[in-house]
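Missing here is one protein chain; the remaining ones are kept as they sit in the complex.
When the chains are written out, they are named A, B and C in that same order, and each has its own residue count from 1.
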Amino acid sequence: MRRLVAVGIGGVLLLASCGGTAAPSANPATATVAAPKPDIKIGLATAKSGAANFYNPQQSNGALLAVEQINAAGGIAGAKLQLIVEDDGSVRDQGITAFKKFIEQDKVAAILGPTLSAVAAGAHPVAQAAGIPVIAISNTGLGIVGKCDYGPCDWIFRASLGEQSAVPETVKAATQKLGLKKVVIIYGDGKFELDDLTIFKDAFKANGVTVTKEIAYTAKDVDFAPFVTQAKGENPDAIVASSLAGPAGKILDEVAKQMPGKRVIGGNGLNSAALLSNANAGLMVVGTAWSKASTDKTNTDFVAAYKTRFGVDPDQFAAQSYTAMTVLADALKRSGSATDHAAVKKALEGVSSLATPLGAFSFTADHDVKQPTFVMTVKDGQFTPFQ
Amino acid sequence: MLLETVGLTKRFGGVTAVDRVDLGIAQGRALGLIGPNGAGKTTLVNLISGVVPADGGTIRLSGSDVTGRPAHRLAALGIARTFQGVRVFRGLTVEDNVLIGRHTRTRSDALARLIPRPRSAIDADRARALSLIDRVGLGRRRAEVLAGELPYGDQRRLEIARALASEPLLLILDEPAAGMNPTESAGLRALIGSLLVEGLTILLIEHDVRLVMDTCQRVAVLNFGRKIADDVPAGIQRDPVVREAYLGTEAVA
Amino acid sequence: MAEQLYNAVFIGSIYALFALGFALVFSVLDILNLAHPTVFMLGAFIALFVIGTLGLPWFVALPIAVLVTGLFGIALDRVAFAPLRRRGAPALSSMISSLAVTLIVVRLVELRYGGDFITFPAGSVPAFVFRVGDATFEGIRLAIVVLSVVLMLILTYVLRRTQLGRDLRALAENPRAARLLGVDVDRAIAATFFVSSALGGLAGVLLAFAYNTLDSRMGVPLELRAFTVMVVGGMGSLPGAVIGAYVLGLGEVASLVYLPTELRDAFAFGLLFLVLVLRPTGLLGQKSPDRV
Partner (left out) sequence: MDAVSDFLRTYSTTIAVIGVSALLALSVWLTLYAGQLTLGNAAFMGVGAYVSALLGRHLDTPFPVALLIGSVAAAALALPLGSIVFRLRGVYLAIATLAFGEIVRVVLLATPITGRGQGLNGIPPKTELWHIYLSVLVVAYVLWRVQGSTIGRAWAAIREDEIASASQGIAVGRHKLAAFVIGALIAGWAGGLSAHVTFSIDPSDFGFTKAVQVLVFAVVGGTPNVLGPILGAGLLTALPELLRPLKDYRDIFQGAILLLVIIYLPRGLVTFVDVRRTRRLSRIGALDVA
């Protein structure tokens, strides 16, 4: 029996090792032709499977489009970019494995991703320890850049508009235009929602608005009528939905029914194409990193190119991964060497008012994105600026 | 008296399955328990072996009150039993079944086994188990057979071997001859006889009245949960109340 | 307060509608069908397919979805449960096989529709609204409330008064004896799964209509609740399941109103745990969990 146990474990390891060597040749999405200089490899860890898989096609495509455009324009000083996409499975350990593969096997110049903040909490420390620059492209929560729980995180940059940037802008605009005095926050129990709750509370305090009640729902709640009824009892000027898109849709419907005329202010969770078809989407006020309607030339070019290449309109996730790749390419050009990680990091820190679909792009001292926030609502099934 | 019950009572809902039953079995004797179907025999056995708790009355084993003790305690105190509907451990081997019967007589070897030792000799427990398998007539060649693979009659014998493995003071046999052919039945009779010779005390519940009359020194009769007679076999055969109870129900059936 | 009471009744009705099919299979076959939430989800997506892809109106989509999920239930039994039943496998095995089916079906739906939530095409979902004084009542919600009680009554009637019901009860009591008594056991089992899954599908469609929202995991939050509902009501009792559903719905809303928000979610599971420990037969349970 002891022998069998040993054989069993050995067998599993053996199997794993066969797969490990076979996998890389089968998997990477390469986007290059042969080039005189060695390719510069960029890793993208994204949720191709698991709970967050629906963000993926856009997230991968945005980065891919940028790589194709950069290579077509001559690459980085003659070297082509090579995008290697790995699935993070929407779970922490697979995200970590993807990062380790980029670092140990692919020897990438930099990494984009992973999709979820909870996965980033595991994957980013790996890159930090190895000293490889990372650009987060869809993590909006606290503790991604600046002050991180795992210690210094100076190798991590963020191209996705964090909620601590977007929410205060949204709250400011909403307070001014709606004349808010008191609000009720309905919030979920996930990491994203709880981060948002904290940020919303601070933002309302800064704008002199009272939060009269905070009502928690859980991932297992089905019906949101009772929560809105509870909120209505406080007679607030608006409802704040610190939630993801699914519950947000139900909250919008209930607010429309129970508190006609009141608006729903939300975080990035409401910034979802799936909500556009909601009949009451016009009630929402949400701060976004990107507006498809922005008439900035870089943006209109991006939208058109994306549509031509992939046959669908881009969404915010595509715009952000495209932007991150553009920003990275800019830094690589200035760094002088793609293999010198410290130089790439320094060059990233030097990105300044770069034209991107998100607007003029720079990093803050904390490596967070510095870009305009678009405060939006929905009209005729499209995100439009909130007036 | 090795075993004594006084006023033992069990109710299920509105039905009194066992109604103030007094029994006594002397050390080294066999008491037969008979009665029509549904008379409460099995319930009485379940009470004595602790499978179900009594609603009233007391049970004394070797003079000390054991009322309310759970089944595994009573087993440790020396009450072993077989079941009317055979309950061998079907997925385990014959030998393991008997070894489990020795549970209360074996010190836990879980810790000792953590240090691997050469399996030189068959240990005492295994040897005893094998000899019991032989004794009930299963044959030690079948020690590695799964209990569920045995024919029904052999499963009954295995149950007896398992019960004997605990070296009990009192052995309760609940219809041990059911499903046995005359040859097997004769073997069972011989086995019971030899166990009595060795000084074991037996409570025998059996439909085969002849088997009971031949092997037991005393016979008690239950009907509708009550003890209606308690006498030597010859006395029981003559008892008009018993005849009435038996013939009455037999006629209906 | 009246509003919250109405909310609670509505939530209870959702739980009841979901739990009825679940409880039916358990009461007849002693199977905890973990694929029931998947059937529920499937109902909603079939309606979406009929409305969105085939372009048919909702009142056509509803019966189609109910019928297809009913048939799916029969197929589910053939694939996941019948082989185990033939072997006399224990309850755990059928829990696991139904889980396997769930994994497969949920992923298939995601491959077609993605993992994010989606909505029906604009204007394709029925939206009747009744006004009584100040209060507004949506048709779908009223239908859910009424249906959960009516279906319970119909099911109870069928089980008590019809030949099929007698067959099912015989089956629940003792499958072998039922077969000896001339009950067409295979047909009775197929009927059980058809009715259970059709009910699950109906619940899925109605709920998707009510919220105009569906996603591949929409049944998951209801699953644990259905356990609670069945245990509280009494495993194997259909009226018990409905009563359990209302107890849970009321309890949840009451705890939202009266308890600190953090503790609210503990209510359902605390209740479940307490009932199991203190009164495992539930409010109306007939089966003892302690059968020997």
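Just so it is clear, a residue touches a chain if its C-beta (ideal position, glycine included) is under 8 Å from a C-beta of that chain, and two chains touch if they have at least 3 such contacts.
The shown structure was predicted, so the numbers you read here are calculated from the model rather than taken from an experiment.
Undergrad: Which displayed chains does the hidden chain touch?
TA: Looking at the entire complex, the absent chain's contacts are A, B, C.
Undergrad: Based on the whole complex, identify which of C:20, C:42 or C:101 touches the chain you can't see.
TA: C:101
Undergrad: Quick one: which of B:96, B:134 or B:231 touches the chain that's been left out?
TA: B:96
Undergrad: Among B:9, B:104 or B:217, which residue is in contact with the omitted chain in the full complex?
TA: B:104
Undergrad: To test your reading of the contact rule: which positions on chain C touch the chain that is missing from view?
TA: 30, 32, 79-80, 83-84, 87-93, 95-97, 99-104, 106-108, 111, 224, 227-228, 231, 235, 262-263, 265-266, 268-270, 272-273, 276-277, 280, 289-290, 292
Undergrad: Tell me, which residues in chain B touch the chain that this view leaves out?
TA: 49-51, 70-72, 75-76, 80-81, 83, 87-92, 96, 99-101, 103-104, 106-110, 113-114, 116, 146, 148-149, 162, 166
Undergrad: In the full complex, which bits of chain A touch the chain not displayed? Write them out.
TA: 1-2, 4-5, 8-9, 11-13, 15-21, 23, 26-27, 48-49, 87, 89, 92-94, 96-97, 100-101, 104-105, 118, 121-122, 125, 142-143, 148-151, 188-191, 193-195, 218-219
We adopt the following convention: only the chains that are shown with their structure count from here on.
Undergrad: In graph terms, with chains as vertices and touches as edges, which category applies: line, ring, star, complete, or other?
TA: Per interface graph, the chains form some other shape.
Undergrad: Centre to centre, using CA atoms, which chain is the farthest one from chain B?
TA: Between chain B and the rest, the longest centre separation is with A.
Undergrad: State which chain is most central when centres are taken as means of Cα atoms.
TA: C
Undergrad: Where the CA atoms of chain A average out and where those of chain C average out, how many Å apart are those spots?
TA: 36
Undergrad: For chain B and chain C, let me know how many angstrom lie between their CA-based centres, rounded off.
TA: 48
Undergrad: Using Cα averages as centroids, what's the distance between chain A and chain B in whole Å?
TA: Roughly 72 Å, centre to centre.
Undergrad: Which bits of chain C are touching chain A when the two form their complex?
TA: Interface residues on the chain C side: 3-4, 7-8, 10-11, 14, 110, 114-119, 121-122, 136, 207, 211-213, 215, 220-222, 224-225, 252-253, 256-257, 261-262, 264-265.
Undergrad: What part of chain A is in contact with chain C in the complex they form?
TA: Residues 51-54, 189, 214-216, 218-223, 225-227, 229-230, 245-246, 249-250, 253, 257-258, 272, 274, 277-279, 381 of chain A touch chain C in their complex.
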